[in-house]
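Notes follow once the structure below has been shown.
Note that one protein chain of the assembly has been removed; the remaining protein chains are unaltered in position.
Showing chain A:
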């Protein structure tokens, strides 16, 4: 160490270079590390631990860093009590009760024996403490388990890696990791057994992504060929302080000779990940224990306060008010009572010194005494009960089998424990689109190359069959029956076969479909086909478009015939297009047979490769002809055959693959060919499946992509025989249709980021040696980056322009079809340019400070002047049951917004397909960047909406009141949808237009926000939540939804394919969107109803009980006497009446799950907080007062003037109120199970048993009160029984009367639903249907009217342009963009393109730039943009411009 210090001092002097600042700083920090200071230090310095033996341990700077021992427990045995008590005192209620208990110790004011009065609060706190302790103990056990896992650390003494526990790992240690080992800490990778210095990771534990990630040994560090020797590691590592960013890490390593080696996250192995495919890896520990990124990311549970709790807190304040009033009455009463006596009566006992208090002082003391006496008015047990009930509710939700996803083996996870009832009060849902509404399983659907569109009809058909096949085994068999026969004349033999086989068929079908369920942990299943790592069969199999396939073959053939790879313009774009698809990505390849054996080395080309290749090519040409024939024939003869051509192609490919290995494949190929063309139809489906799975397996590649889009594109390329064979950081190998293996050198990979919205790879073509940039990205970006055509030749320019226009047209069409679009472009660089750029890039990479900005800049520099190759359309399929769920939620009165980062067209289309928007809805689109325009647009639309709304209103209200009578002739009025984009949102937020926006959205059935950033998403949620004071729910699956999830009252994460961030941030995590239906409609409703009723009941219980004491004060001179023994009072709340409400809160079901699902309308009950609101609270309070009056005065009047003593009087009162309170609960209960019955009866029995024992057990154990033998005496008195019979009856008569009235004559939906519940099964459905149909017609939702009002973009565009005349608002709103008003109406479809999608009622308020990119710049539109007019609204396409 000493020599090192000197060394550094010297260097410091020597280099007064520009970057000494950092060095100085670093040296400073270095020096200071020893003194354990941390003066705004933002760097961490790590050196090897090895030079410091056990003796010099103290000198090691690393010892000041956290060790790897983790401790997530809050308490230790010693600190538990003080810490837990301290934490419990953060709850106001606890403080309140403790203060009251302490007050009781003051002799003048005490109401009870002070020692006893501490008991309730102690019990409550003890229960909470036990709960906390148990949770903490579980954490402790887990910690221990993790801390004691083993790993290998280099030991200097033994000169070898010795096994140690995880907790003994220290920063600066060298850890050797083996395959499949979990990484114990954040480790900087220094050595990997892989020859390229790569180490593979599975990060599923961290972010849920199952694809393997590559980590690289610190670039340029040591030679990989020699084994790494920790002893000789003398470098100093300087890196950033621990932070929780999983994707960022930077630092550098300083060698003894002062050379610096930079490294980043690519070299960091994160704790919790698993090493895969790498024999051994060695690294130095950088962060350990709680400082690791994984642990820093691990936030504890979230505490949210639910709406009911907020409501409850205000009611508690009401109770406090009530308490004060009652105490005041007591105080004043006592003062007056005391002042009445001229002389002290014998029963007014003076204090110990024989002095009496003055009436005023006595009154004041009595005030305090009364507070103690009536403290229970604030329900002490409520908080604990609510917590317990919520635990129970969470348990039940968690165990719901309907919310369990079989595929992922995941039940619902309830991460927040205290907002279950909020699920029943949701008014707004904000949903992400991708991965939430859709499956996030990308399927290649269409592509356009060179301006020519290829529709991939066969593929579409295949997907449809897939969808249907997914349904069921029965359906499957039916489908088979339906699809197969018309094609072939079945021979009796095959017929027989078929009849024999159904069982096997099912099995094989099963096996196949299992294959495309996503398999998370590999190696769990041993069947080969299930080891598809990332993509399902749907995504994998792409049926090539026959037209395109032919063209590709031709192109390849041409290229072959001409001198190899001298590309002509026409042919090359096809080849290039697919090459780009195959290369331009970060997809990793592994083979299916050996899972996770990554193919990094291209399969060695055999010596005879060339000849084989030749044969292959011949075969290829032969086959090509027949293939296309077969396709065309099958297509023409029957569509059904084509639907299976996916399989046949697959087989062909398989054959192609076999051909690499042997010569005898031709014959097989022919066989297959024959099959493909004619037999395919007759072959039963399972046979096809089998052959596919069998034949394609050996050389089947598995592609592991970071995003499913990428994989889909690679699979698409594969379908056209551009197969990605292997990928290393340096090289990528692609097999061409000819069978040739081309290995490209990857010069650079510019990864995808959301700012650039594109990614590029720079490769060197192996044959031409040209440097090619392939870029793939969002169309909006790529289109702007295309080569400036002015420089090119005129003909080429024209061609380019034409292609661009056409492609754009196709892109628009794709987007309208709901496809995700990507543009593919390329650029050829010359060597000099590239070198220049490469230097620039290297500098940027070496930069430390603003590396990100520089890298971005360099990337942007490269990605210019691109040549458009084509574009792809990928479908993101809707999840199962999404439309149904959305319809149900909508019916439940929930407004659903979709907030997505996607394009407008895609989003609108998904909205239509998932029934978020109806065909007949009027849809407004607002896209603008200017505040004034935005404002006027909002005004305009608002007016428009209001006009409609006012017409609607009267009859709506009419139906709201009398739902039974309605006339069906009433035309359903349209509902409104609003589409808005991120920019406009920004304008709204910045321009203070929120209110108008909200006013507009209030009338809209659904709102779509497209192209919105995560921040905007959360801003929208916050805006709605704050301004409208509504309950909001956000649901999303990706990292971009995290802020939105956190902003909402209830955040739901979908544990889908995009990692775990959303789940980590959520309150509940489900695996499918459709689970939301049951979660909200059933569990939400139940939880809300249960908890709301329970809370109300608790208030009632306490008030009605405490009031008994209050009434007694009027008969004891307001002296604070109690007629009930204190122990019995304590037990009353803690035990006798606590279980039934708890059970009620957990298990009650007012309506069955089936009915709740059948009648989503029932959800409105919770939405409007109908069970627990101020009015119900007040009514309950009044009822409590009434009941307590009865419970007190009936016994009072009965025992009046008798020789009854205090406790003998209190005993029947206590008993009566117990019975009343329990019977009240019984009235509230809608479901009686055995549990309910047992607890009810148990409570009463327990009360009597306890009272009997307590009253008999001790004579003097509880001075000064002494209820000895009171219960026994009472039980022998008939009056007691007569009282116990009549009083609850009188007390509950009014409530029962109202219940009876409601039960027999009430028309509330809940009651009807309850009645329906009682009906037999068949009738139930019938009744539900009846109710629903009635509701639907009243709510004005159109039943069905599939009139298509298709209006294509082109049409609106043209009309918009042509109608640009009058513009009264021209001067006021000089703004870029013009606007359309096309009204849904009874107009004929004016669309030229019939499949243009359901853009029927679509108000387009779009700036032209977006909709008409094909036009010459924005000039024309700019002119038009200056006009604005309000069109006539009865025209279907009333296009108005300004």
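Here, a contact is a pair of C-beta atoms (placed from the backbone, for glycine too) under 8 Å apart; a residue touches a chain by one contact, two chains touch by 3 or more; residues count from 1.
The criterion applied here is as follows: contacts and distances are computed from a predicted model.
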Exercise for the section: Consult the UniProt record of the chain that does not appear here and report its protein name from "Nucleolar protein 11", "Cell cycle control protein", "AP-1 complex subunit gamma" or "Thiamine pyrophosphokinase". Expected result: "Cell cycle control protein"
Fill in the blank from the handout: Out of A:268, A:725, A:761 or A:1204, the sole contact with the unshown chain comes from A:1204
Handout entry: Residue touching the undisplayed chain, where the options are A:80, A:404 or A:1248
Key = A:404
